[in-house]
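Please see the structure below; I have some questions.
Here the complex is missing one protein chain, while the rest keep their positions.
Chain nomenclature is as follows: A, B and C, assigned in order of appearance, with residue numbering initiated at 1 for each chain independently.
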Amino acid sequence: MATMNMIQALNSAMDVLLTRDPNVLIFGEDVGFFGGVFRATEGLQKKHGLERCFDTPIAEAGLIGISVGMAAYGLRPIVEIQFADYIYPAYDQIVSEVARLRYRSAGQFTAPITIRSPYGGGIFGGQTHSQSVEALFTHVAGLKVVIPSNPYDAKGLLIASVEEDDPVVFLEPKRIYNGPFDGHHDRPVSPWSKHPASEVPDGHYRVPLGKAAVAREGSDVTVLAYGTMVHVVLAAVEEAGVDAEVIDLRTLWPVDIEAITGSVRKTGRCVIVHEATRTSGFGAELSALVQERCFYHLEAPILRVAGWDTPYPHAFEWEYFPGPARVAAALKRTMEA
Amino acid sequence: MATMNMIQALNSAMDVLLTRDPNVLIFGEDVGFFGGVFRATEGLQKKHGLERCFDTPIAEAGLIGISVGMAAYGLRPIVEIQFADYIYPAYDQIVSEVARLRYRSAGQFTAPITIRSPYGGGIFGGQTHSQSVEALFTHVAGLKVVIPSNPYDAKGLLIASVEEDDPVVFLEPKRIYNGPFDGHHDRPVSPWSKHPASEVPDGHYRVPLGKAAVAREGSDVTVLAYGTMVHVVLAAVEEAGVDAEVIDLRTLWPVDIEAITGSVRKTGRCVIVHEATRTSGFGAELSALVQERCFYHLEAPILRVAGWDTPYPHAFEWEYFPGPARVAAALKRTMEA
Amino acid sequence: MTSSPHPLRPNALSLRIPEPKARPGEKLDFGNLRLSAAGEVARPPVDIDHTEIRDLAYRLIRVLDDDDRALGPWAPGLSVEALKRGLRSMMLTRAFDERMYRAQRQGKTSFYMKCRGEEAVAVAQAEALSPDDMCFPTYRQQGLLIARGYPLLEMMNQVLSNEQDPLKGRQLPVLYSAREFGFFSISGNLGTQFSQAVGWAMASAFKNDRRVASAWIGDGSTAEGDFHHALTFASVYRAPAILNVVNNQWAISSFHGIAGDNDSPFASRATGYGLPALRVDGNDFLAVYAATRWAVDRARANLGATLIEHVTYRAEGHSTSDDPSQYRPVEEAAGWPLGDPVARLSRHLIAIGEWSDDAHAALEKELVELVRATARQSEAIGTLATGSKPSVREMFEDVFKEMPWHIREQRQELGI
Partner (left out) sequence: MTSSPHPLRPNALSLRIPEPKARPGEKLDFGNLRLSAAGEVARPPVDIDHTEIRDLAYRLIRVLDDDDRALGPWAPGLSVEALKRGLRSMMLTRAFDERMYRAQRQGKTSFYMKCRGEEAVAVAQAEALSPDDMCFPTYRQQGLLIARGYPLLEMMNQVLSNEQDPLKGRQLPVLYSAREFGFFSISGNLGTQFSQAVGWAMASAFKNDRRVASAWIGDGSTAEGDFHHALTFASVYRAPAILNVVNNQWAISSFHGIAGDNDSPFASRATGYGLPALRVDGNDFLAVYAATRWAVDRARANLGATLIEHVTYRAEGHSTSDDPSQYRPVEEAAGWPLGDPVARLSRHLIAIGEWSDDAHAALEKELVELVRATARQSEAIGTLATGSKPSVREMFEDVFKEMPWHIREQRQELGI
């Protein structure tokens, strides 16, 4: 057991995977000798060899394309897309190929590929280093979408994703790589080491896909969140003084529907929080699901707190980011409804 | 005034646009001499010249890339993507460039590009000639998404889209190019000429973006639909014997929110119908919007009828396609709730 | 190619929109085709440095001459048995195509695509590859499956989308997948297989195996980004891959010039990536075999990928949805300077005293009969029209390895 931040936990997961399975290999832009721009693959090339963890040309579609061929050969590629904002060039290979290969070949060929990518805002990254792209993948049949919110889950979910026989889009909330972030950008940053989920086993373990975690039990209102927003929500809940039940989805799709409906039926209220642009974001699906399944339990409209329907603007980082004040306001609004 | 099917109406719109504005040009795969695989651009090259309507290399990202440069020059490109299933290679250029150019350049450069593409199922086209991709664009800030359901609207909306200073993703329900289709694939096909909306003026007119149409007035339940599904819903409403109000959205985004909320507040019930895969489809956004705005008027859960969460399978065309039976069942279910 | 009308202003720019030399009703003109004589092009050793053979991208490797003899250093010295096997596979492919095309016209399926005129590209290459090399084809290499012995009945069951469809009703008729026959699942989205093949080849090298990957792409589809990615990754990692461009002159209604074959042939794309390129007469079975063999030997020797441009001609419509007389002269197919691959190989076998017109006619009859019998068998199982298809449960399977709750619910909603 060691204390790890999220980067270290991810690194440890990949180290474990490379060690256990000779068919695992890692590639992406700058992931080899340098160890990745966020250092998630640091030391892996040196330890496991040039061919197990290497740099690629800057061609996201190419990266995913070769990973499909490798997976068909029997390898288990972990691909890093340097920023989720740069996943779009690979969209055809992911949607038309990775997601559909098992189905269209009736199971002859499969694509157990894990696509890792840092996503989300809060780092003054401007329009092209801040986006949250999850809804563009939850809409695609054949993909699983996973987002961890802490080091323990990050390692366990990444191992589970790579060992999964289905393709996984594994999005990493980059804002919390080095410490949990509650959205109070004007307060001192707290390191992971102060957080219980930074206790991470050295070896192999899995956090199962498809299972949410209850980040906070409560009875007034259910809050659905994932990634960085889990921490923002927890802060907002305290500030609003509302006894909220906070559910950390962990796997966005297939989502843990029982955890959600169980909680909403208990609380009768629901707030959904994500960083992505609101319209057609994953919150829309969550809202629709809750409404469909908990209609008669609902005491107030389900609310969404999300990024605005604009690109992510550099100078307005904190006006754009759905911070604790906006979440708290929604909590209060739903309680007053 | 002439009787036109949808292809003829689209062709007439482009003819009008080419004639009125020397900066309009049309390009795409097979659109030039041949006139497009669905013949929407037939005769335009011959009439307006080689440079006004021409073939391009098979590179959807290239098509959109050059259209951005052309738009920056002051031209007004109409780009055809042969099938919406093939729009994915261009996703980066559309999302990162077309949609954001005005915003990121503070209005210095704009991208008034109209991307036309046939979409949707019902033609035994299998996985890659049947997809409904609208939700992948409604999630992107900066894009308008338009889907006509009849010849009159098709022409008027296409003219309005091209004359719009914002980029428009203009999706054409290919199943109804040649006649309205109510989902009864086992019955004789009826031609557009029997439908009032096939009366199309020869010259210039617009159908405004952002305005829905009431396809059928009613008081029991509001049904939200677009494209082919408008016709399927109308058939299902008769079969279910429910006095439904059917709203043809026409512009998906920005959606005509007043038309929607006005109707749902009146009926107290809502069913949403689309062909696309259900999860994270545009129906999720509609459901969330209705729930947020009409919560206290709702007498039953909002239901979604949509394509299954699988790829579109060739032999199971009619098991996949959300036909009148499924829509009628949902109508009855919502009335009984 | 005509260029745009003369601009009004002096020294003004104008846009070139390439046009084919002949449209319907116009005189045939193949003046753009860069030809070499049979036997004329030198054959370098497989371990030559790519910089020394750049010129091969601009020549045309041909073996069979107008008198049906095999000439020059590329003559592969294939056994008569192998030649006859190749001829049979090409003829069987053609007979299969004819029958399936008719089946579509009869409403037994939704869609079909022929490869008439291009049979040598797939069949000769199947002969040059080892059975455990993996093929990443497009929809026009059905000849690979036939040459590799994939059961005709299975192909037909897929085309007719019947109960025994090996892909369980999920795929379009011609988009086969046959893992056991080294045939990768065909995508409907053009180009994607090209970089995938390079990944597969990289995996073989990564595992220190000896298998190579071979990929095919149409002339039109070379414009997709995947083509560039395949060449880039193949070059960087020296992947043991054969990258075939099947230049059949047309991409639906767009001639090869629209894909960028005006000023430099497709083969020449490779040289800028440091990859060797061969440009070959795609209707010459011997030349296709020899070029492919060269590339396979080179790849297997760990010397990396080769691009091969096969110059051929799509003798029929793009698919059952297409009518080529709308955009090209109907005489173009018959006038195609490189002839027909089946006829040429047959005549070669006759020229070397191993075949006869009668034997050819007899074989043709036999194969048509074989196809007919198999088609009857398949139609007896069912067709898209009869509606005897795989269980509807199959619609919901294989989206994931295990069915998640939401798909199970949807299946239940459909009542199954």
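Please note the rule applied: contacts are C-beta pairs under 8 Å (C-beta built on N, C-alpha and C of every residue); 3 or more make two chains touch, one makes a residue touch a chain.
The model shown is predicted, which means the values in this text are computed figures rather than measured ones.
When you scan C:L60, C:L172, C:A205 or C:L243 for touch with the missing chain, the hit is C:A205. Touch with the chain that is not drawn comes from one residue among A:H129, A:K144, A:H195 or A:H231, which is A:H129. Here the missing chain is touched by one residue of B:L44, B:A59, B:V221 or B:A235, and it is B:A59. Only one of the listed residues, A:D55, A:E239 or A:E292, touches the absent chain: A:D55. On the side of chain A, touch with the chain left out of the figure occurs at residues 29-30, 32-34, 37, 49-51, 54-59, 61-62, 85-86, 88-89, 124-129, 278-279, 308-311, 313-316, 319-320. Even with one chain removed from view, chain C keeps its contact list with that chain: residues 7-9, 11-18, 50-51, 54, 57, 202, 204-206, 208-210, 223-229, 232, 235-240, 257-260, 262-264, 268-275, 300, 302, 304.
Mapped onto chain B, contacts with the missing chain fall at residues 25, 51, 56-57, 59, 61-62, 65-70, 72-75, 89, 92-93, 96-97, 101-110, 141-142, 144, 164-166, 210, 254, 257.
Convention: only the chains that are shown with their structure count from here on.
Taking the mean of the C-alpha atoms as each chain's centre, chain B and chain C sit 35 Å apart.
Here the CA centre of chain A is 32 Å from the CA centre of chain B. Taking each chain's centre as the average of its CA atoms, chain A and chain C sit 41 Å apart.
Shared interface positions of chain A, defined as residues touching 2 or more other chains, are 61, 89, 92, 96, 103-104, 141-142. Touching of two or more other chains is recorded for residues 170-171, 175, 187-189, 225, 399, 406 of chain C.
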